[in-house]
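Provided herewith is a single structure, encoded as structure tokens, for subsequent inquiry.
One protein chain is absent from this view; the other protein chains keep their places.
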């Protein structure tokens, strides 16, 4: 078995103009890069060009550490938002969770199984329920109980914790506390939540009860980036499952658990593999 | 090929109590009825018992016309809402439509193909677009243009038309006028609409544009009974289709057409086969 | 919170005749049973009547242990295959597994979470991979390595083990050994397997590779009862997931893992709740 080569991944968006693909791929080609994956998309409504290009770093004439500087002139010229990452530098992902364990046990299992290319330096919870589970998967667990009185203080501590662990992305795996503006702004576009409804239906609390009372025939789950407005952030992934008159709220909760963990895992995987670009309230998710 | 026997179908809901299934099925059994289909459901949240029973009328000792009177004492005792229908008496269904033809062409084709067991005595439209289509399927077409000025008058005429044709159910196959309270009350629980979103998301106008702007990854369609509150009636059927960042509003409209016609056809078929019971804002849809 | 009442569940199939539902429900009614769930189905092709009835044992005038004898005369008269179970007597389920842990970790988690109403007296494996997982969930683990030479002997030991633990059902959660006829016959209609394809497509080994080479756009998983003929037993549950040209065999394997565990869990749950009746090569799965 051969060791897989490391790859560079460029994720870029900018105002559309003629020649972008040609010039970007030429930049890679003339430095000896073999493109292994490329997807581009021009968003008609915003006239914004978006691209994800991955190439083999073997034989590439510029070392990884010098690449951002080499690409910077093109980025400036295109007025682009861009980021280059490398598959051998695994992102650091923290998980925050409350009492329900279905999402976190799924993430930890996938991580161990090699489905999620990241390091998990810590799990933060305001309950002790998943402490043993974290021990089983050998992931550091930090208990940070939150009350009305200490919420501000504890959030400051959590931000500190996440920063000291150099966390790149925070996953809310059914974390039942509403994050403050300060927290959200500390990790812009880097907090991923799972909401247990088909957003924008059933914003807020108790979405399965809301769904039951409205008499819907399908329930859903939505994974999205967290912004300052509750349940309004850009959507990364959604999925649904059928329900019938036989399904009471408790059945929806049970069926929903399967949905939530799969949708969250898909969103997390897409984010970790640098497949997600944010365009205002929408996302581009390259396959 | 043998002629299929006619069947009776009892649809009933009442407060739950011990012995309901036994007593209802005994009523049928002692009169020589062979039950061919039975589904019951007790709704936990309302403690209401619901049942659909179909039985073969061949050899049944009471003629169809005398059956309602014979069952009435049981119905009273159970304080039930109930209705008995017969498969050889086809319901009369009118279709109202505006300019878009995808739903009506699908319904007319299914009707001709034998999928929908009903008579279609007329199609009403405020446009002439589907007139030729109706002629092709030999369904009477009535042009009733509506303007701000004549709306009340024209609605009165439509109600008159529907009544004179002894219509049992009215299907709004993308009829783009909002019906007045008077119209809705003239056909309670007998008007079926198709809304081009996954209700309760995107109530009101331009749901595909709303969906695009919110950046959802799945769009839906919902068929429901029409009540006085717009898009709030009990849901009969829903379905969804995936979209991606590649889908602009026009693509959602195209993909949604396939969805809308299939969801509407399913709801109409369930209603015509007496499979739908209304429980407040929810429905029981027997398979 | 009130303790839920215990229920009896009758699962019955017999040649169709007039009056079956009436007489069965009357049997329950006259002994004071409140039916909480009833589904019946007449299979047109075999003219076989099938029913599942659940009723509350509180206030029922016959004790659980005397019920089978009381029902026996009706069963004989109807020439029925029937079985009565009680929700307070949890079935005993063994799991057999090889190296892949996705199905077993899912089953053990669901079991702990209360989704599967059963006792798991043991896990048998021909590998040690899941031993720690079983310890975490406090389920007895039995290591039974199998080689060409000892296969017959080890199978005999396994049958002995399963019998001594009074196992009601055996779940093959990706157990990679083909069971002998003797083993299958020791637990007729009580061994549930998960096959990682949409049966009957891709019978046998390496179904994902077969799927890849055939270029299908959808892959599936199938849970079925094990019979003497490989991959030919009655199907309980199936589901699918989309793939594209971007998915190599390894991606299908990854996507398939999500599918396999959900399909297996659904089949196991339906079996444990006595919702599955076998009609030759087909099954009736009551909702």
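Each chain gets a letter, A, B and C, in the order it is written, and its residues are counted from 1.
One rule holds for everything that comes next: a contact is a pair of C-beta atoms (placed from the backbone, for glycine too) under 8 Å apart; a residue touches a chain by one contact, two chains touch by 3 or more.
Computed from a prediction, not measured in an experiment: that's the story for all the values here.
Trainee: Touching the left-out chain: which of B:156, B:230 or B:262?
Mentor: Of all options in B:156, B:230 or B:262, contact with the hidden chain holds for B:262.
Trainee: Of the residues listed, B:102, B:196 or B:224, which one is in contact with the missing chain?
Mentor: Considering all chains, including the one not shown, the answer is B:102.
Trainee: Just one of C:67, C:162 or C:237 touches the chain that is missing; which is it?
Mentor: Result: among the candidates, C:237 touches the missing chain.
Trainee: Of the listed residues B:17, B:79 or B:244, which contacts the missing chain in the full complex?
Mentor: B:244
Trainee: State which residues belonging to chain B touch the missing partner chain.
Mentor: Counting only chain B, the missing chain is touched by 101-102, 105, 109, 113, 115, 132, 136, 244, 246, 254, 258, 262, 287.
Trainee: Over the whole complex, note the residues of chain A touching the chain we left out.
Mentor: 18-23, 25-26, 28-30, 32-40, 42, 287
Trainee: Can you name the residues of chain C that touch the chain not displayed here?
Mentor: Answer for chain C: residues 41, 43-45, 50, 198-202, 212-218, 220, 234-240, 244-246, 248, 279-285 touch the chain left out.
One rule holds for everything that comes next: only the chains that are shown with their structure count from here on.
Trainee: Express in whole angstrom the distance between the two chain centres, defined as the mean CA positions of chain B and chain C.
Mentor: Chain centres of chain B and chain C, defined by C-alpha means, are spaced 37 Å apart.
Trainee: Mind pulling the residue numbers of chain B that touch at least two other chains?
Mentor: Chain B, residues with two or more chain partners: not present.
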